[in-house]
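As you look at this complex, bear in mind that one protein chain is not there, while each of the others sits in place.
Then we have chain A:
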Amino acid sequence: MLELRGISKTFGPHSALSEVSLSIAAGEIHGLIGLNGSGKSTLLHILFGSSFIHETGGYNGSCFLDGKPFRFTSPAQAIAAGIGMVHQEFALIPEMTVAENILLSREKGFALTDTLFPRDFSLLDPRKNDHEARRALEYLDLKIDPRQKTGNLALNIRQFIEIAREISRDNLRLLLLDEPTAVLNTADAGNFLATLRHLADKGVAILFTSHRLPEIRGLCDRLTILREGRTVGCCDVRTASLGAITHLMLRESVTKAGRFRSRPTDDPILTIRDFQVAMAGEELLGLDLDVQRGEILGLISLSGHGKLAFGAGVIGQLPFRGSLQLDGATNPPSSSAAMIARGVFFLSEDRNRLGLLPRHSIMDNIAFSALQHDNRFLHPSLPRCLRLPDRRAIRRHGERCIREFDIRCTGPAQPVGELSGGNQQKVRIAHALTLSPRLMVVNEPTRGVDIAAKERILDMFLAINDRAGTTIVIASSELEELRRVCDRIAVLYQGRLHAILEPTADDLLFSRAISGKPVLH
C-alpha cells in the first residue's frame, strides 16, 4: 500500500536520511528500529508532511500510496489522505478537555446549523462530541471522563489519549507511531499492542518505531533497521534472531552495565513518614521510607501507583503533607532552590517541559544551575559583584562532560533542542552532576532512550555513586534495569510502600509485590 523509494533528507550540511526505501502492505505492522538519531522520526515526519521538513528544504526521493505518488507539504494533507501520526512529544492541548482533544478538527455539529451555515460556522454539539470521544476511549479500554482537562492527567494517560485521537479517524489507513510505548509501563504497553493488532486486522497499515526490541518482535510482521540514516536491513521478524537485529542496529555489541558492590549502611540521608503528594494520576497517599546514605535505591510500581510523585514531592515541585527529614533536619523549606542548595537534585520524567532549556547550548545547560545556585563558573578576574560568567570555563566543562558522557553532538555550543532524546538525557544528568549533589532523585531515566545510550546512562549512575558516594533514587518501570544497578528496590502499591526487595530476589516475588499481593520474607 505504501512504498518509499530512495528517500534522502539533509538538514544543512548534516545528512539525516540517505536512500531509504520501504514498503508496507495493508494490514501489516511494520517495525522501524534504530538508535536515537538514526533518522526514524525524520522519516515519519516526511510521510506526515510536517512543516519543518518543508521549511528545511524538503526531501529527495518519492513516496507512493496505492501506487499514486504523493508529496505532502502540510499535515492537513496527510490527514486528509488517511495518514495518522502519534507524536513522541505530545500534540495535545493541555487546556482543552479530553473530548475536545480527541475530536479536534473533526468536531460534530448540530445537524440544523450544519445545513444552514458553512461548516466552520456550525454550532458544536457537546453531547455528540462526548459520545464520540467516549467511544474512542472505550476502544482502548480507557475509563476516564472525556470532560476532564488533559493537562491534569498523568503522562501515560495522555499518551493513550493521543493514540485514541488518531485511531478514531474514520478514514485512517496508515498509522505512524513514533515511540508510542516509550512512556507506557509494561502492562499498559501490552494492552496497547493488542489494540494495534486489532487495528491491523481491520486493514490499517502501521509503521511503528520503538527502542524495545522484544516488543517489536512480538508485534511486527516485518521490520526495517536504520543506522545513521541508511537502511541496513529489512527482514521478516520470525526468521531473524534478536542478536542479528541488535548487531545490525549497533554494529558494535553492547556491554551491559552491572552493579559491582553494595554499601550496606544504616545512616539515612532522607527519612519520610506518611508522605503524601497529590500528583494527578500518580498520588502518594502516605509513604514511609528511609533512603540510606550512599545507596542506589530503586522505586518501582505500576503506573499510577505513585513512584513518580516521590521526586516531585521531595524537591518541592508539588506540595506534600507528612514529614520529611533530610540529614536530620525536619521539614526543611521545600522549594526547588532551597533543596538544590541542600544538595538534593531531581530529574523529572518530563524532560521536554521541565529541566532543559532547549534553545540554550549544551554547555550553558550543563553549567546553568551551578552558575545560578553555587556561584561557580564566575569570571575569576572580576570582582564578585559583577558576576559575569566565565565563558571559557563553561566551555571547558561542557567539553569534558561531552567526552566523559559520550554526548553525540556537533560541539558544546549546539542547542540542546537539536539533540536526540538519549543525548538530551545525558545533558540533564551532566547538569545534575555538575552540582555534585548528595542525593539525586531520577524519574524514568531511560525512557525513550536507545539501548546504547541506556547502558551509558546506567553506567553514569554507577560511576558517580561509586566515586562521589552520591545517593541515588531511581523511579522507573524497567525492573530489569533497576535490578542491575540498585542496592534495594522499593515496591509501591496504591501510593504506599508495599515491600522492599533485594535486587537478587526472583521474578515471581517481584511480580507478586508489584501487583500488590503479600510478600513473605
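Note that in this section contacts are C-beta pairs under 8 Å (C-beta built on N, C-alpha and C of every residue); 3 or more make two chains touch, one makes a residue touch a chain; residues count from 1.
What we mean here is this: contacts and distances are computed from a predicted model.
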Undepicted complex member, UniProt protein name, chosen from "Thiosulfate oxidation carrier protein SoxY", "Simple sugar transport system permease protein", "NADH-quinone oxidoreductase subunit D" or "Cytochrome c-type biogenesis protein CcmE": "Simple sugar transport system permease protein"
Of A:25, A:123 or A:357, the one touching the omitted chain in the full complex: A:123
Chain not shown: contacting residue from A:187, A:248 or A:280: A:280
Absent-chain interface as seen on chain A, which is shown: 48, 50-51, 74-76, 78-80, 85, 87, 91, 93-96, 100, 104-105, 107, 109, 113, 117, 119-124, 149, 151-152, 165, 278-280, 317-319, 353-354
